[in-house]
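Of the protein chains in this complex, one is absent; all others appear in place.
Going by the order they are written in, the chains are A, B and C; count residues from 1 in each one.
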């Protein structure tokens, strides 16, 4: 059963070199602890998908594990740039980073198509934007009823989706609430699903606004209290905005970043 | 404000001869009281859309107000046929009934397209079925990425959608829970929205599984306790299965139906 | 020892069970290895709920009303009864259940009824021809069936055996089973295997692996091949060895009858 697994074992089992991985969570419930475990295990050549790469992907990119990024907005929300992301794109450090770049509406619909096992989704989007010229995952379809040309975006089906949730029960049923993001779609679109949770409980209390992912859609549940920090888990913690602000000077400097990674990620946990 | 309006006034204002009307609710929360008000006001030449016409449309069809039905499953759930529906289709009584017939997946996606203001939706459906030959609202599109041919269904945008909900507040924010059906999509797809509710409260209590439709998406809210009977409102009533069973003999016979209508619908309310 | 006791119970009960009960019990047994089942109302709901009480307590029931993991204590009359939501692991909007869950390929077994079935397990639930000069007879229509049959891992059909139901030629194709042979589903890009069994009150028909034509593979206790052929509207083929279904066990009958009694009493 999932609850006996460690984060190390779950990551080792479910995330492999070369995988397309989505660690989702829209500002809220970002699975930082799982990302750090991926860094500790050195799982590499990853294609990472996320609407908002956020600090979590800045760390994975800076650690040199990412060959391609699929995304729609790559900033440090409310603070500024993601400097490790910029350094990789602009200077190829520590390795070149290929981009598949979308709008939010396009990315959200790519996950919807993935969860629906359709090859594409339709939206009224990308019109007049240069985005479509830089990717092969945006195209057009013509409505057979009205003749209107609409955007088509290719389905996104990650090899593995990783999310953080507030609670799970012992049957791996997963419950999360608050800002819901695109986690349900990202999980249902994926071949494998890894969930870290604040706590495992005997029974999930019905909760306003909560989404439940049934246990049989999930491959592993690992209790990792605080596993979203510096993001947050509504009802358990608040967003550590000071961390996001403090990340800016750390990430601006390659050596400061390496020192941060060594001290706060690589020296922790049990994978080393 | 909506709460001062009567059901009679709201129906008269929002539902007109010749409209396309969706009275939605998937077994649960079917707006019977509003349908009866439509019957009392004799609003006619309607195109009625509903996934499951149910007894509510059997009554409207039998009353002679419907020229066309857009639907996907026309039975009395767990009991048998809808005899007024059959009589209209088979014998043109009391008037011929045009059909636009779909699968559930197709109907649900027609509302999704309508709510999304897209002209169509895509699904892997209707393959090998004769349904597509009988309607002009199913077609095909080819995926620009994989070449797969998929079904396209035309958006459904009712002139007015009518739903029943458990609660609303004084700002017309509407809250419903339990079996959710396709009501949110049907409401957001419509040009006008009429909601009957079990009660109007000062503040909506956060409720597990509840959907909230903001007041600014709704044209009228009318308190009609029990307005879903013989359907039900989870937390307020249970489905009157005995009524559904008893409907069978009533609806089988034209005169029995007329007598029922006269006694239970036309003689009630204030429109006559 | 337990087996012997069970067999004795079964023999006791055998005197009393009906053909419908044979159909229902065998339909439930067909769910023994499924994880998830998309449940239509009527016979499929009876069978799926019986399976949860007998051969497969962990079976996840998914109703098209959007209730996932419902654990009803009695038979629902409709697919939207309140208890289905109250006892579910998750309740989702109807578009989601069709898009993310059914089309999403998450359902092992789809369970369908039918008004008419042909030899390739194609299904009609739309209209029936009532003869010259008469209007077409109207049936309820497709509901979820076309996409259930396309997208579930496999499909079970359950209906009573008669020449009205098992017809040479459908009056309308609502839902494709195997089309006209073993390649049609592949050609149409249907993800699931399609109908793997038609369970009736006389026995079980399964598609021949080579031709996809429905073939009699099992008879219920006390039923003969001739009876089945007489109730089938085409020249029914039989498997080389026609098996026999096991009689209902006492437990199966007890649970089935309790379910149905509870279902009736709540009205």
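We adopt the following convention: contacts are C-beta pairs under 8 Å (C-beta built on N, C-alpha and C of every residue); 3 or more make two chains touch, one makes a residue touch a chain.
Computed from a predicted structure; not experimentally measured.
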Displayed partners of the chain not shown (whole complex): A, B
Of A:15, A:34, A:112 or A:168, the one touching the omitted chain in the full complex: A:112
Of A:32, A:57, A:120 or A:244, the residue in touch with the unshown chain: A:244
From B:7, B:46 or B:115, residue that would touch the chain that is not displayed: B:115
Touch list for chain B against the chain that is not drawn: 112, 115-118, 173, 184-185, 188, 211-214, 216-217
Chain A residues that touch the omitted chain in the full complex: 26-28, 51-52, 71-75, 77-79, 81-82, 85-86, 89-91, 101-105, 108-109, 111-112, 123-131, 148-149, 178-182, 184-185, 209, 211, 232, 234, 238-239, 241-242, 244-245
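Methods note: only the chains that are shown with their structure count from here on.
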Intersection of contact partners for chain A and chain C: B
Length of the line joining the C-alpha centres of chain A and chain B, rounded to whole Å: 39
For chain C, residues contacting two or more additional chains: 99, 103, 191
Chain A, residues touching no fewer than two other chains: 116-118
